[in-house]
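Only one protein chain is missing; all other protein chains are in place.
And then chain A:
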Amino acid sequence: VWDACSEAMIVFEKDDLDDMGYIVENDVIMSALTKQLDAVADRVEVFYRSRAVRYTWPLPSHSCDTSPWVQVELADGRRLQTKLLIGADGHNSVVRKEAEIKNVEHQYDQSAVVATLHLSEATDNNVAWQRFLPTGPIALLPLSDTASSLVWSTSHDHASELLTMDEESFVDSINSAFWSNINHSDFIDSAGAMFRSAISLLKPSGTAVRQLPPSIAKVDPESRAMFPLGMGHATEYVQHRVALIGDAAHRVHPLAGQGVNLGFGDVACLAHHLSAAAFNGSDLGSLRHLLKFETERQRHNVSLIAATDVLKRLYSTTLAPLVLLRTWGLQATNALPPVKVRNLLQGCR
């Protein structure tokens, strides 16, 4: 991970730790999930190609003669009722809106461009690269020895340009984004170099040897796409008989690569609390254990979402003082193992 405006960088190396993380294509995840669902088909029913069109919420418990469960009406007319409705329907969650849960949201002035790229030469492709350009971070995530996935967060205009330009220009833009030093200033470079010497006095092993990112040869034709970026956080994750997970509860900038991990974390936490509640014979829609899930996840998610937001803003500028701040910060973080390890563990959780 490195800055476009200085030489500062941070390297997380595999020797210090066990597997840092895994990058898995979405299709592969979907396939694995489908297999698991088939294995529990006697207990889990999936209605593919279906859509909910209306939700009817239960009235307060002590005054109802109507069903105390949530009623769901599907587009094809079928009706379902449930003790617990889980909203996993993304950042524009209908469940959240219908449940009248307020959402704190903010649109970034950025869109992300994604694509599948082919490397110039086959390599031991096991390094994820991210460079913070003033317009936004560009990241290369390894898929195989010959291919990587691109996630380039940039201004809406630039994103549209990238999507419409021909494939050769697109590849050139990517390579230049990773290699160009156009944003460096002498001042920052000297200040950075001076800090680096200071660190090496205190800690001789200092910073690691610099590896180089791969260069791109071509892009997979149909794979280019873009989507707008924003930040969002639901004020409540749960209500009586309702729980929100994943992007329905929180939406984060891709720069930390944590969006889907937060969702997975939500799933694990909710499953744990529901399982404990079921073993106690509790009504699964009861707020008592749903609130435990909410507290646990909000505590974890809010700090990460806020930190990501701060990083995004910090790296969106070329202003010298802020560049210097983040340069020194990154260099320091790179030189001091405990901070790095803790950062990393936070990210991978």
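Here is the rule we go by: a contact is a pair of C-beta atoms (placed from the backbone, for glycine too) under 8 Å apart; a residue touches a chain by one contact, two chains touch by 3 or more; residues count from 1.
Note that contacts and distances are computed from a predicted model.
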Omitted chain (choose from "Origin recognition complex subunit 1", "Integrator complex subunit 4", "COQ3 protein" or "ER membrane protein complex subunit 10") - UniProt protein name: "COQ3 protein"
Sole contact to the chain not displayed, among A:Ser144, A:Ser282 or A:Thr295: A:Ser282
Options A:Trp2, A:Tyr55 or A:Trp69, residue touching the unrepresented chain: A:Trp69
Hidden partner interface residues of chain A, rising order: 60-62, 65, 67-69, 83, 278-283, 286-288
